[in-house]
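Would you mind keeping the following structure in view while I ask a few things?
The other protein chains are all here in position, but one chain of the complex has been omitted.
== chain A ==
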Amino acid sequence: MKTSSTILVAIVAAALGAYGYSLLAPATPAHTEHTEHSEKKPNDHVEQDEHGADRIRISDVKLAAAGVTLAEAASATLTDTLAFNGILRANQEAVVQVTPRFPGLAKSIQKRIGDKVGKDDLLAAIESNQSLTVYELKAPIAGTIIERQISLGEYASEQKPAFVVADLSTIWVDLSIYRQDLRRVHLNDEVLIDPDDGRGEIKGTISYMAPIGSSETQTALARVVLQNPDGRLRPGLFVTARLILAARNVAVAVRRSAIQTLENRTIVFVREDGDKIEARPVELGDSDPRHVEIKAGLSAGEHYVAENSFVVKAEMGKGEAEHD
């Protein structure tokens, strides 16, 4: 009797043990998340070659779906510009200060600021204190009165110019060149000046480069002399200028949008045979707003990812991306 109930209890115990184990055993653990949450391992399609360059398999159809376009690497002409700030000045070589020879009283004044004067036009009459005779003050050059420091009856000193006459048919544009740009600016370089009056840019050339810099702003001066027949340019106004750097032909260039960085290397995605794309490290040269010169890493005729290249980078890196 005892033995039989012992056997019975043992059976029950064994069964319960098995039951308990089957319920609790983490042997075949939870994978709900993984059935519903099917995370992919997209890095399977990224492979590395012996140089450590990343490759990816991706078809043209997929690329097109994401708006990725390819282009052929080719030679290009790079025309870059540099921007400067500048100020319009009267041509200092055509500015004359008219100073009374003898101190005296201004008896009459003929011209006002802004008046155009011809050479030897009468500007004012002054009665000399020494001789008490009236002498005339005449314009030494043709130009415009830009300053008048004398009024009727005033005592005119020989210490102080009474008039400043400037010939505004030519105007100086003084540009301040930051020192990091100095090496790229040369005499006779072409410059586009924008007076910001909505009437377009004026073309000019650099005619003077100051040999000395300004200690305060750490800039150097470059000067463009512009014709000003219609008085459009007014001294004292600020302008901006763009310097067209000499156009340069380069053997291989890609579009700017093609350049990406991958693991701190500058790369271009290059289409290889079939459906592979390689992340090719390249060395960049000069650039302009549209193109970048490739000094090494890419040869002309190869197809590269030109637009939306980030999509390819994203596709390559997506295996590591995660959601939280």
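Just so it is clear, a contact is a pair of C-beta atoms (placed from the backbone, for glycine too) under 8 Å apart; a residue touches a chain by one contact, two chains touch by 3 or more; residues count from 1.
Following the convention adopted for this analysis, contacts and distances are computed from a predicted model.
Asks: Any idea which of "enoyl-CoA hydratase", "2-oxoglutarate ferredoxin oxidoreductase subunit alpha", "Sugar ABC transporter permease" or "Cobalt-zinc-cadmium resistance protein CzcA" UniProt assigns to the chain that's been left out?
Replies: When "enoyl-CoA hydratase", "2-oxoglutarate ferredoxin oxidoreductase subunit alpha", "Sugar ABC transporter permease" or "Cobalt-zinc-cadmium resistance protein CzcA" are compared with UniProt, the left-out chain turns out to be "Cobalt-zinc-cadmium resistance protein CzcA".
Asks: Of the residues listed, A:66, A:152 or A:300, which one is in contact with the missing chain?
Replies: A:66
Asks: Quick one: which of A:86, A:143 or A:204 touches the chain that's been left out?
Replies: Candidates A:86, A:143 or A:204; residue touching the omitted chain: A:86.
Asks: Per the definition of touch given earlier, which of A:119, A:179 or A:234 contacts the omitted chain?
Replies: A:179
Asks: In the whole complex, not just what's shown, which of A:102, A:135 or A:310 touches the removed chain?
Replies: The missing chain is touched by A:310.
Asks: Considering the whole complex rather than only what is displayed, give the residues of chain A touching the chain that is not shown.
Replies: 1-2, 4-6, 8-42, 58, 61-63, 65-68, 83, 85-87, 89, 92, 174, 176, 178-180, 210-219, 221, 236, 238, 240, 261, 264, 308, 310-315, 317-324
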